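A protein chain is absent from this complex, but the other protein chains hold their places.
Here is chain A:
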Amino acid sequence: MTQPVLSVRNLTVEFPTRRGILTAVQDITFDIMPGEVLGVVGESGAGKSMTGAAIIGLIDPPGRIAKGEIWLGDQRIDNLAPDRMRKIRGRRIGMIFQDPLTSLNPLYRISRQLIETIRTHLPLSQADARKRAIKLLDDVGIPDAARRIDDYPHQFSGGMRQRVVIALALCADPEVVIADEPTTALDVSVQAQIIDVMKEICAERGAAIMLVTHDMGVIAETADRVAVMYAGRLAEIGPVASVIKNAKHPYSQGLMGAIPKLGENLDRLVHIPGSMPRLNAIPQGCAFNPRCPQVFDKCRTHRPAASEIEPGRRAACWLYPEVTEA
């Protein structure tokens, strides 16, 4: 069996505040294989982005990794010195942010931003770095890259800017790319293009993708496996087709049921009643229990751990006898 390129073990991220400690991410474990696309879904505030930030070592203070380990190949990276972690960011882990309009420094030509990133990580001359930058822009589908490279960010459209951002994230051929809602800020019409470009360019380079999104459609088309997060915890993880067709956790079932399907005549959109608890008010036991249609006593007192219930599938729900307590 091949070794995972990225391995997250029992990750817990906490924010100490005046009114006690908020746990943004609790006890999350998952692996990403080389070249694999792992989708991470959940509502806003479910801890998806925080997990990505923890992996790349960019949690805003006072947040901190309170527990757990993050392994990149053979190297443990959650406890690296800032300067060594910096050399991994961009070089071995790339990151794509949500909003391409604000991800680029408006005062610098994109050539400068690309070349600067390339030369930070690779021993290339200015001229070679520029060639590489043009090639990258070409690869992400920017027409006339050799000329457009000297434009400023505001001279590109939103979709084009996100392509530039992807080129920037892939400057030094990272092994993993964390894409934090890469299409949320874009027009629906260009979302699919951006996802395609990203998937293609990563596949060519053998880079794995951790795709954070709340768009199940994107996950269904793009991901190999999907992790469903709820209130900072992992609800379910498994191959994307089987999770969509046969979700195990009642929350994922609700989530999948809420995807509108073509051809079905609905008067109303399906939704899960209630809303996700705030981080300072996560109920005892299973975090989903107040909204769960199949709740029973044990759910209100004991917290289930995401446990293997079928080969390759884990879920955190007391409905399954294999599940253990966290």
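Please note the rule applied: contacts are C-beta pairs under 8 Å (C-beta built on N, C-alpha and C of every residue); 3 or more make two chains touch, one makes a residue touch a chain; residues count from 1.
Note that contacts and distances are computed from a predicted model.
Peer 1: Looking at UniProt, which of "Cytochrome c-type biogenesis protein", "ABC transporter permease", "Succinate dehydrogenase subunit C" or "ATP synthase subunit b" names the chain we cannot see?
Peer 2: Answer from the record: the omitted chain is "ABC transporter permease".
Peer 1: From the listed residues A:9, A:121 or A:199, report the one that touches the chain absent from this view.
Peer 2: Checking each option in A:9, A:121 or A:199, the one touching the absent chain turns out to be A:121.
Peer 1: Among A:43, A:69, A:99 or A:138, exactly one should touch the missing chain; which is it?
Peer 2: A:99
Peer 1: Among A:6, A:70 or A:169, which residue is in contact with the omitted chain in the full complex?
Peer 2: Answering carefully, the residue with contact to the hidden chain is A:169.
Peer 1: Which residue, A:148, A:199 or A:302, contacts the hidden chain when the whole complex is considered?
Peer 2: Answering carefully, the residue with contact to the hidden chain is A:148.
Peer 1: Would you write out the residues of chain A that touch the absent chain, in ascending order?
Peer 2: Residues in contact with the chain left out: 56, 58, 86-91, 94-95, 97, 99, 102-109, 116-117, 120-121, 148, 151-152, 154-158, 160, 165, 168-169, 171-172.
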